[in-house]
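Take a look at the structure below.
Every protein chain except one is present and positioned as in the full complex.
Letters are used for the chains, namely A and B, taken in the order the chains are written, and counting of residues starts over at 1 for each.
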Amino acid sequence: MAVIDLANPSRFLGFANRIIPWLGALTLVVFAFAISRAMNAPDDYQQGATVKIMYLHVPGAWLGMLGWGLMTMAALGTLVWRHPLADVAAKAAAPIGAAFTFICLVTGSLWGRPMWGTYWVWDARLTSVLVLFLLYLGVIALWRTVEDPSRAARAAAILTLVGALDLPIIKFSVDWWNTLHQPASVLRLGAPTIDPSILIPLLISALAFTLLFAVLLLAAMRNEILRRRVRTLRLLQASTAS
Amino acid sequence: MSALAAMLARDLRVAVRVGGGALIGVLFFLVVVTLTPLALGPDLALLQRIGPAILWLAALLANLLALDRLFAADHEDGSLDLIMTGRAPLELVVAVKGLAQWLTTGLPLVIATPPIGLFLNLDAKAEGALVLTLLVGTPGLTFIGLIGAALAVTLRRGGLLLAVLVLPLTVPVLIFGVAAANAAVMGPVPFGTPFTILCAFTLASIVVGPFAAAAALRQEME
Partner (left out) sequence: MEAASHTGFIVAAYATAGAVIGGLIAWVMLDYRAQRRRLGDLEKLGLKRRSATAQSGETIGRAGT
């Protein structure tokens, strides 16, 4: 089956129905492996046992950004090709990306409390992730405000693209803002080298989270296609009944 | 060109006549700045230190407040349909509407800043820096706001959504505006560095804003 065939929603449904159980099982296995590796990973000499939080925090950040990246590509699909599957992908990705960004924020703050002595600092990275989270919530709010799905998709696509343009600038300005106010007063994870004993579990964990993201995205897209079919049938029902 | 000039003149007239909201933004600005010392306490040294930040936040909010009706009013009375079927490119019309919006809400804020700044114990140098940063930064706010206003045009409760959508996008304007104003007063960075970036951001949003807003209007009026 060619990739282009998946652009047809019915074929996509068939594909999703077949692949979700397998991908789900694979995710479960990789997750179990990742958790066992994370539990057995040595403590960091500086961070102690709290380095284990990083196995959640870093993948959360990665997928939060990946989510916006996917939404940006889907937004191009929506605006340029008017493709309904791109609408579906963008809508399904928003809450999942927001959830992973939320995981990143919460775990980061739980790591910060023992390490920095506070749940929140206005560190550049924290701040830009927070703004990313707010943008996610804005997109979700927009999706939930416009009733017609394809119009909602185009509105959300425009906002997503503007956000994609603005996010690097926000990141840059927050970096600048922070270095101006409190230059390098906080500890950073970003040591030049990460020991393999920590790096490898981290990569496995990132793989597990990425697989989870893929399964959730496929399943949410399947739900969204079904939801649109329900909507179509209801409109049909309403128009024939009257 | 004359169509665009007519558009500008019309928007300005609509804004200043009865029922237009040209000076409400300034009033809001004044009220917010009055309320802040009531919350913080009348400590003049503190107010002087955070004055630029207060004025910038108030300007941001006042600007947002006025955006709500930018396209919605035209949509309600049908003139938006006429504009869209007109021969002038929609991007340019949107840009002109942005300009009119800035002239009636952004520019009055800039003009009102020096007297209001006195309440916050700002000295002449700080006032000058603040006026300059607001003069350069408020067009950026307006043109980013255009996108939100266009997205929210046909929505119920569009105003609330508008704030949620637009405010996170204005983070760079706020950061560099306040940074430039503060840099002029206390350093250590030279005023020019953040100020130039603020100019760049405003120019970029003048380019991106009308295109994105026009795209949003097109998809909504289909």
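Going forward, a contact is a pair of C-beta atoms (placed from the backbone, for glycine too) under 8 Å apart; a residue touches a chain by one contact, two chains touch by 3 or more.
As the structure is a computational prediction, the values presented were derived from the model and not from experiment.
Enquirer: Relative to the complete complex, which of the depicted chains are touched by the chain excluded from display?
Expert: A
Enquirer: Touch as defined at the start, partner being the missing chain; which of A:A49, A:V80 or A:I200 qualifies?
Expert: A:A49
Enquirer: Pick out the residues on subunit A that sit against the missing chain.
Expert: Counting over the whole complex, subunit A touches the hidden chain at residues 8-10, 48-50, 52-53, 56-57, 60, 84, 87-88, 95-96, 99, 102-103, 106-107, 110-111, 113-114, 148-151, 212, 216, 219-220, 222-223, 225-237, 239.
Keep this in mind: only the chains that are shown with their structure count from here on.
Enquirer: Taking each chain's centre as the mean of its CA atoms, how far is subunit A from subunit B in angstrom?
Expert: Distance between chain centres, rounded to whole Å: 32 Å.
Enquirer: Sort out for me which residues of subunit A touch subunit B in the complex.
Expert: Where subunit A meets subunit B, its residues are 79, 131, 134-135, 137-138, 141-142, 145-146, 151, 154-155, 158-159, 161-163, 165-166, 169-170, 172-174, 176-177, 180.
Enquirer: Help me check something: in the complex, which residues belonging to subunit B touch subunit A?
Expert: Of all residues in subunit B, those touching subunit A are 147, 151, 155-157, 161, 164-165, 167-169, 171-172, 175-176, 179, 189, 194, 197, 201, 204, 208, 212, 215-216, 219-220, 222.
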